[in-house]
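Take a look at the following structure, please.
All protein chains of the complex are present and in place, except for one that has been dropped.
Chain lettering (A, B, C and D) follows the sequence in which the chains are written, and residue indices restart at 1 in each chain.
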Amino acid sequence: MGWLGPDELEALRLSLRVSFWATLVTLPFGIFVAYALARWRFPGRQVLNGLVHLPLILPPVVTGYLLLLTFGLQGPLGRVLAEVGIVFAFRWTGAALAAGIMAFPLMVRAIRLSIEAVDPKLEQAGATLGAPRLMVFATVTLPMILPGVIAGAILAFAKAMGEFGATITFVSNIPGQTQTLPSAVYAFLQVPGGEAAATRLVVISIIIAMGALLLSEFIGRRVAARVAGS
Amino acid sequence: MGWLGPDELEALRLSLRVSFWATLVTLPFGIFVAYALARWRFPGRQVLNGLVHLPLILPPVVTGYLLLLTFGLQGPLGRVLAEVGIVFAFRWTGAALAAGIMAFPLMVRAIRLSIEAVDPKLEQAGATLGAPRLMVFATVTLPMILPGVIAGAILAFAKAMGEFGATITFVSNIPGQTQTLPSAVYAFLQVPGGEAAATRLVVISIIIAMGALLLSEFIGRRVAARVAGS
Amino acid sequence: MSLSVRLQHDLPHIKLDLSFDAPSGVTVLFGRSGSGKTTVVNAVAGLLKPASGRVSVDGWELFDTEQGLWLPPYKRRLGYVFQEGRLFPHLTVRQNLSYGRWFAPKGARRENPDKVIEMLGIGHLLDRRPAGLSGGEKQRVAIGRALLASPRLILADEPLAALDDARKGEILPYFERLRDEVSVPILYVTHSAAEVARLATSVVALQDGKAVRHGPASEVLADPSVAPAGIRAVGAVLQVRVSKHHADGLTELDAGGTSLFLPRIPHKIGETLRIRIPAQEVILSNKPPEGLSALNVLSGTVDTIRAGDGPGAIVSLQTTAGPVLARITRRSVDALGLQTGMQCYAVIKTVALAPHDVGGRVNQS
Amino acid sequence: MSLSVRLQHDLPHIKLDLSFDAPSGVTVLFGRSGSGKTTVVNAVAGLLKPASGRVSVDGWELFDTEQGLWLPPYKRRLGYVFQEGRLFPHLTVRQNLSYGRWFAPKGARRENPDKVIEMLGIGHLLDRRPAGLSGGEKQRVAIGRALLASPRLILADEPLAALDDARKGEILPYFERLRDEVSVPILYVTHSAAEVARLATSVVALQDGKAVRHGPASEVLADPSVAPAGIRAVGAVLQVRVSKHHADGLTELDAGGTSLFLPRIPHKIGETLRIRIPAQEVILSNKPPEGLSALNVLSGTVDTIRAGDGPGAIVSLQTTAGPVLARITRRSVDALGLQTGMQCYAVIKTVALAPHDVGGRVNQS
Partner (left out) sequence: ADGVLVFAAASLKNALDEIAIQYEDATGQEVTVSYAASSVLARQIQQGAPADLFISANAEWMDVLQEGSLIAPGSRVDLLGNRLVLIGGPTVPGLNGFAVETDLLAALEDGYLAMALVDAVPAGIYGKAALTNLGLWDDVQGKVAQTDNVRAALALVAAGAVPLGVVYRSDATVEDRARVMATFPDDLHPPIIYPAALTAIAGSKAKVFLDHLQSPTAQAVFERQGFSLPGQ
């Protein structure tokens, strides 16, 4: 990577870290919400569904601004969390939060569809064999939706790698803390003659995201084959 | 809508028009690409898959910039298309193009999953009954994936309603021509005192997008029930 | 009573309303498609919550709507063999088999897995996944999985319906062994008279959600009016003892002093068995038959003659081996001058006593 | 030859390599699970492209790898009845039925839909969707759908395997009617001897991808060495004429001058039928039997005596009605002193001649 400056390398490293954690930490929530939407009927289900989709629909700046108002140092949640030592504002963790929330709808949709494809009769079979609900989920549902979970997670990762608007609005751009690859791209595009540098970074992020996507197709297919038992 | 100024009303109208056409025109392509990805094995399949996902992964500004370079009046494709009278640059059609491309991956994913859920054996049954490939698609596959197509289309519509970065970068922010709701929100956010107006517009777009999503869940479920034959 | 069921539940098309108490052994539920059999089994399993009712197994209550008692499925300790197998596709056969064992309470009576695997003949499949198994193999694994969950009750919903005759023949003996060797109560749903005949300790005939007939298998089977099994299923069940295996491939049975021959069966000498004599395989003769290829002749006196709807009649004969039923034409009844109390001979072909009519060891309980 | 098949194809586990020419009527493919039956049918349908081969129907070539000829499935004009029905779930029964008609070439011989609907008894289902149908109803609709596509060949891959006996009994007659009334050639896959006996004009026995036996149904069925059908399937097929319907519910048949009685069948007087006499339902007697309830006695001379592996033997009798097979024990062969050329009597119970052994009208072709 001789052709990347130290700042750019730093941005790349940070983007990878942010996207990785954004995906990893949101994954359990994503699975839970997807499961709830797919399998449970409860009042407010459609509201939850709408909320989950919100980041997909809102301009990212708005999402970022809402995050700032909520999780910022002065925000209601931000203040509470700061008491227990969890700070998002201007930290890479905040970038991860923003990326995670922006990617959440994609993750949930992918997982939800795979859950809907699991025959509830297999889950019933698990229950009759003595497995409590959570164990049925862990031993039957989860293994069977693994391809969907992997696809959803990697899609979320790719999305997180490209997230910019919400991130910069929420945690701004602090080199080494919150300056991700897309922020760097944006900065280069603002100045005349920055196109070449921007292109370099874009190519890198495309390679990473594409690699992740191909990987997800591949793993997904392997796991699907294994799960289908052939 | 007494509380919307004429410009805002114009932006709303334009957004609806842009999103509607973006969805409608990309839908056949979306179905085709989803079908190809789901059912055909051809060299370059993964490249196509990657290309389709690109707008999801790239920062929207980059997508917009690439569109500007390609479909702009000086762009290679833009020039060719201009010869035959198709101009995207700085027209609402360009906004629709940008919105359509940004929404395309979501649409394709939704449709692709529903195609993968159709049993190819039913398509084979159609073929043995004398239906050529395209007729099998029209009479068997398409009706069965309708819920997925509807979900994909409405998700794309919702995404198109919220699209901003690529649109403003590609076709600018010309009131009455290319100023969509999110672009108007952006403009309001750039100046002091614009927050109230911006909030109003955001609320409107949330209502529309959520309405569309709820509708898609509802229609999807109805159609699924009808298609499943119960 | 080992299994006691009382249920009321409204389904879209039918009202379920039945109650029965069944002794230990195999209780067969039968009835037409849509009569509510699966619904009953699901209610016992806890997969469906009936409007009201009570189910207990060996005195242990699974639910009782009056008391507000409702055990969730995973606490009921059942082995449910589903019609479609429902094996976990992502687990190997071995993992499928041990699934229920993970959750069985510590103190539960445990089957020896090796014994079950051997009994079901699935030892060579352990490392394969369900997708690669044939239909019959799948169903055997499903039985093993249910059994190894240390169930207090086994539910089997048409476990053989999707299989062809050859595979049915492979699996039926396993259920007999369950009944005879494992002595877990079994609630078994089927359409097939042969299965009823071989397995049932008691039979509950369902019609439109109601239990229209309920009793020991031999009674229900001898009753031509029970529709689901069909007239061709009518037959008598005799208790016999294996007396000799002959060198020419025949096994001789002692049926109340008379010898019956049938193609070699694997049971040991001295064992007591039940064999079903299908009424339509029996020919009657009014004098001792001579020069016939049929080796089995039981003499007795005519007990009853019931004419059916068609050209046939069911003649019941009292023999030393027990009652034997014969389905013959009314024309023959007249030709032979059959009358109650008359001496008569039942002729049964050796090869007509098919292996699938020979039950396992007679249950001691 | 109405159907000519030659195929070579390598599958992961077996090598398919077979060729057969079948006359018009029903050609039954049978063999164990995994022997390649579905693969053959799929190759004929064009759903699978074999490595090499040639298939023609009534002289019309579907493909020929040597010539590089390959018709895609939709140009083959077949009616494929799949094992699982494969009805279109989003279409009503009516729409399912007319699906193939939309694509049939203008000039094609068209079945009258009303006639087909009536024949299959599905008139009351037309506006329903497949999800609401019972298994038997689904399969009848699938048959109708295939038939109304104006096919030049009907393919049926174990169309009854998933159904219970009662539903099998409902549907089998429709295939007979197809054979007898519609006279489209049919390639039919089954495991069931009863289906073979009732339907087959000719039989191709498959084993590990090879055609191990091939001939008219009556020959193959009379051969105890053909494993797939099993020894219990062995039997003779007689050609008979309906001579009288009696008031007591019996139908009298003329079998080469001898009368046979069986429970009333719906066929008209004078009609020529085939009936299968299962070898194991036949009792032999070395003198004219007396005082027996069995009404049917055919006299003849012993033709051959073939001892089997077990305790049984198959005795073939030459009667005026044609050859009759009896499966009796070797012990009885000795006891009766049976020898080739000896005069002998075949005793057959009236009620043992089950409706499912009575075929439809004998095909004229």
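Here, a residue touches a chain if its C-beta (ideal position, glycine included) is under 8 Å from a C-beta of that chain, and two chains touch if they have at least 3 such contacts.
No experiment lies behind these values; they were computed from the predicted model shown.
For the chain excluded from display, the touched partners among the shown chains of the whole complex are A, B.
Of the options B:50, B:72, B:100 or B:147, the residue whose C-beta touches the omitted chain is B:72. Within the full complex, the residue among A:168, A:181, A:209 or A:223 touching the omitted chain is A:168.
Interface note: of B:120, B:176 or B:211, the residue touching the hidden chain in the full complex is B:176.
Where chain B meets the missing chain, the touching residues are 65, 68-69, 72-75, 89-90, 168-169, 172-179, 186-194.
Residue-level contact of chain A with the missing chain is found at 61, 65, 68-69, 72-74, 89-90, 165, 168-169, 171-174, 179, 183, 186-192, 194.
We take it that only the chains that are shown with their structure count from here on.
Common neighbours of chain C and chain D, by the contact definition above: there are none.
The most distant chain from chain B, with centres taken as the mean of CA atoms, is C.
Separation between the centroids of chain A and chain D, computed from CA atoms only, is 60 Å.
Measuring from the averaged C-alpha position of chain B to that of chain D gives a distance of 56 Å. One simple way to say how far apart two chains are is to compare their mean CA positions; for chain A and chain B this gives 21 Å.
Because contacts link each chain to exactly two others and close back on themselves, their graph is best described as a ring.
Inter-chain contacts, as defined above, occur between A-B, A-C, B-D, C-D.
Residues 46, 49-50, 53-54, 56-62, 106, 109-110, 113, 117, 155, 158-159, 161-165, 182, 185-186, 189, 198, 202, 205-206, 209-210, 213-214, 217 of chain A touch chain B in their complex. The residues of chain C lying in touch with chain A in their complex are 45-47, 72-80, 82, 84, 86, 88-91, 99-100, 102-104, 129-132, 145-146, 149, 155. Interface residues of chain B facing chain D in the complex, by the touch rule stated above, are 121-122, 124-133, 135-136, 139-140, 143-144, 226-230.
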